[in-house]
Structure formats: C-alpha cells, structure tokens
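Shown here is a partial selection of chains from the complex, left in place.
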Amino acid sequence: MSQVLPSTIPAALFHERADAIALTARELAQHGWTPATSSNFSMRVDADHAAITISGRDKGKLGRNDIMLVNMDGKAVGTDSRPSAETELHTQVYRRWPEVNAVLHTHSRTQSVASRLFAKHGVIRLEGWELQKAIHGHTTHESVLDIPVFPNTQHMPELVAQVDAWLDAGKPLHAYLINGHGIYTWGRDMAEAQRHLEALEFLLGCELDLRRLNA
Amino acid sequence: MSQVLPSTIPAALFHERADAIALTARELAQHGWTPATSSNFSMRVDADHAAITISGRDKGKLGRNDIMLVNMDGKAVGTDSRPSAETELHTQVYRRWPEVNAVLHTHSRTQSVASRLFAKHGVIRLEGWELQKAIHGHTTHESVLDIPVFPNTQHMPELVAQVDAWLDAGKPLHAYLINGHGIYTWGRDMAEAQRHLEALEFLLGCELDLRRLNA
Amino acid sequence: MSQVLPSTIPAALFHERADAIALTARELAQHGWTPATSSNFSMRVDADHAAITISGRDKGKLGRNDIMLVNMDGKAVGTDSRPSAETELHTQVYRRWPEVNAVLHTHSRTQSVASRLFAKHGVIRLEGWELQKAIHGHTTHESVLDIPVFPNTQHMPELVAQVDAWLDAGKPLHAYLINGHGIYTWGRDMAEAQRHLEALEFLLGCELDLRRLNA
C-alpha cells in the first residue's frame, strides 16, 4: 500500500471506508453492472477528503489496496495512484450535500440503453411505481421522480457544470444518467446509496420493458 | 432480540418459523425478486399470531432477528419493531383461509411490469400452460387461472377491501398483483407458497414474452 | 430409501445412475429451467429398467433418494414412490433407441414460449447456426434441424402416439417440444444429452430474439 494518510485521518477510518467500498463494488460487479473495469465508487472520509476507487481496476476483484484518498477538488492525496477520470463528479456531490457519505457510479446495460433512449428528452420521468418509495424522501408511488440525462463528454468540468445548472435551477436531484454511459447516485450512508442504485436500476428496467411491450 | 413471546407460543416454534422465513427470503432475494429492501414474508404461528419480516431490512441478508410477531389485526406483539406496511394483507389471508400457513409478497421486475400492463383489464388470465398445474387444485393445462390486478394505494384498508370484494363475489383466488408493485401468493406450507410464487413468476414472464413477440 | 432393486441390478449401478441424474438436475435447476418442481430426468439402468426422478421433488435440491426404478412400460419397480406423470415419454425413447442412455425433460421460459409461438406450425426449423453442430450427427451449420411441437395433453398415450407417428414417418428426431410445456431431448450418455439440451435452449432463445428484432 503506497497510500500515505494525513495525520488527521486515522488508518482505521480509511480502512473501514476502503473495505466498505470494495465490498459494495464486488456485490455490484456480481450483478454485471461494472463491465470491463468500468464504474467507480467512493465514500466521504472527512469534510475535506474522500476514499475512491483507483482507475482501471476490475471491480469484481476489488480490495482495500484498490482504494485511494482524494481531496474535495478530486486530486490525489498521499499517493501516486490515479483516481477515476470521473472523480470530480463524486467530490461535487460531497461538496453540495454535507449529509451525503457515499457515491456510486455504475454502468449497467439497462442504464446505458435507457440513457441513449431518453437522451433527446434530457430526462426520464418515473411515476406510478411502488419502488419510488425506496428513494429518500419519497413516501408514495404517487410522487414523481425525474432523473436527468446529461450529454456525455470526456471533459469533466462540462459535466460538473451541467449538474450544477440543474441544481441551481432548484430542481430535486437523487441521481443522474450520462448519455451512452451510466448512472450516478448517492446516499447518507452506503446502505442508502446502494438502495437508491438498486431501485433506480429496477425502475429503468421496468420503463424499458413497458416500451418493449408498447405499453 | 427484543421479541418477547406470549406464554402460549414456545420459543422453538417461533424460531422455526423465523428461520424458515429468513431462508426463503434469502433464496428469493438471490433471484432478484426483492430489490431495494422491498418484499415481505410471513408464516402463521398459531390461530391468533403470525411471524413476519420487520420493515425495511435487506432480504438477501435476512436472519432470525429480522422477524417479529404480529396478531391477526397486523399489530406488533411483544416488540417495538415495526412490521411491514402491508402486514394487514398477510393477516387478511390467514383470517380468510385457516389452512394457509405461509404468505409471500415479492416485487420482481416481471411482476411490476405485468401489473402495469394488465392494470386496465384488472386481471391477467393464464391458460394453456402446463405449469398452471403447480397451483393447488389445478390438474390440467386446460384450466383457467385468473390473477386480479388491484389499483395501488398507500392506504392498506382500501387494498384489504379490494381483496375482500373479489372473494365475496365468489371468485377463486390464488394470488393477486398490485399495480406498479408486486405479487401476493400463499400456501398451506412454505414449500407450496414458494411453488406458487415460482410458477406465477414464470407464467407472468411467459405472457410478457408472448406479447413482446406479438404472438 | 424404500427402493428395493431386482437381483440383476447391483446397488452400485443404480446409485451411480441416481447420483448422475441428481447432479444434472441440480445443474439444470441452477439455470432456472426447472421452475416449481417441474421437469424430469432419467438414465437407462439395463435393457429393461430406467432410473427416473420421483414426481414433485424440487430439482434444485435433488439427491440419490429422489430417484426411483421403473420398467420399460414406465411402471414403478421395487418402490411405492410415484414416478413422473411423463415417465412413458422417457421409456418410449429407451425402447426406440437402444443406444440412448439418458433422457432430459426441462421446462424453461424460452422452451415454453417457443412452443406456444410455433405450435401452429407444428415444428421449429433451425438453420444457419454454428451450434447445430452440437447435435449428434450434425457436422455443419448448413444442415437443417427440425424440432416438432406436439399439442399438450394430460393423457400420456396420446403424446406417445404423436412421437411414434413422427418417427414412423421416417423423420429424424433429436428432441421435441410440447405446447405450453417444455422440451424432451436425449443422448448416448448424460454428457451428450446435456450438450443437446444446452444447444437447443440456446438456439430456441436465438430464434425468439430474432423475432423480437423483427429480423
């Protein structure tokens, strides 16, 4: 392990976060949502730092040593490892919501296909599904859940700006898709983030099925 | 375990029921039918009580301590835990059929999509499938199996009343769907309830496939 | 074990067959091809007897004690257990082809749906697929493989007569479907029967996919 921690972060804390990320990654990889070393996962460590997956690792075999520390600008701290190209999207979430402690980005076939299908509308509207109640703050299937689909770009600041623009317009945001890519979602703890991800994967799959059935 | 049992219920009996529920829950979770902590499962303990899953637990990791006791009005007995919001639908089944000892509610993608597709008809008619014989009392594929689809509501007494109305009209009932939600089915023992659930999941999937094929 | 063997059948021989059947059953159940205790499997024991699954058992948990002996008329030998309702379809295969030593009947969603879709044609024609070479005697994708679809009936002699009629017309037969039900296939040993089953499940799935794609 070439990770050197700042004196303010106990090793036990970083290891707990790294182990939680690695466990979740292996579970999500088993679902087939992290093909070809795609996807990235993080947890907040303190107000100024997050633990995040090192770029390019096989998520099905992830361990503690595949996790590194970054600051809230998405820059590596105490290591020569390279964090995921999309690290800035994770740290943006931590900066925006102090109560969020886990961010998940996966790349399932359902997510990729749904993003392409709805890209022209810029949003997928979910309504009438009981499982919307799995999203924090939703207590009935009669609520409406809008998941934006942002255009893809290899230039991260553009993506960050798109997310900022949505939020600055005062619209609620629990997750977003990037066109031809995957989903980002988060939670106050890892269990909530994972529940959000499972629910959204399920609901996107249902919406695609209804369209396959011309319903 | 904060569950205190009435003196009329031996601990061994409750534990047997709790373990059976937890085992079934883990098996159904492996099929992907319990996304995002959805679904609930119960077994009758005696004429006046049932064991049921505590609300909000991950069904893939369920153990004995995730099961609690309720009375036949669906109220918690001997515990501060909160039973599933849909507990009244379980106890309705136990009150209606003294021979029923297990009730299963899952939330698979096939179930959710089928419920949306057939909601406008209020029923899914299954006929011509050999697997209808897996349903208690059906001995040939030439029988007809009607699965009602009730409108969803967060107000349980409305759902209970819909089920009562169907039964009071003298129609046979082996299972029902709730729109945008999942399925309820039951059996004289856990094995029969699980066989009913597997058969119905399979048959709903077949019906969706036939429609995808415009057949 | 209530199975009493004829003096001409060594226990070790019967156990070897029973274990091979149980192992295959558990593997096929893992694929999801044996829902709700459906499906049945057998192996020839000698010229006059076969080992076959006892009716109604969960194929995912099959063991040696779930297998029983029948004669070539499909009648139980040395046991009070009840063989599968479709036992006569197995023994018909053993009577027709002395070189066949294993018969598999599964009930996958693909098989059930394909049978319904092609029932009106009475046959599914497979051509142009490399995997046709997995079927004994086929050495090129340019061959043609016809899989008949027979109408379903709960009266076994009718099904036996349909199979006989096909064979007596001199047509090749490697497998057949029953409408709304599943597939029967066989092989000189269990490995060949299983290879045939895997190939046919795959090819039926491909044919359904092409139709879903309007190709």
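Letters A, B and C name the chains as they come in the text, with residue numbers starting at 1 for each one.
The criterion applied here is as follows: contacts are C-beta pairs under 8 Å (C-beta built on N, C-alpha and C of every residue); 3 or more make two chains touch, one makes a residue touch a chain.
Remember, predicted model here, so these are calculated numbers, not experimental data.
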item	value
With 3 copies placed, total copies in this complex	4
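The criterion applied here is as follows: only the chains that are shown with their structure count from here on.
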item	value
Chain A to chain C, fewest steps along touching chains	2
Fraction-based call for chain C against chain B, same above half, different below	different
Equivalent-chain rotation between chain B and chain A, CA atoms, steps of 5 degrees	90
Geometric centre distance via CA averages, chain C-chain A, whole Å	46
Inter-chain centre distance, chain B versus chain C - centres from mean C-alpha coordinates, in Å	33
For chain A, residues contacting two or more additional chains	212
In the complex with chain A, residue positions of chain B that touch it	35-38, 58, 107, 109, 112-113, 116-117, 152, 154, 178-182, 208, 211-212
In the complex, chain B residues that touch chain C	128-131, 134, 139-142, 191, 195-196, 198-199, 201-202, 205-206, 209-210, 212-213, 215
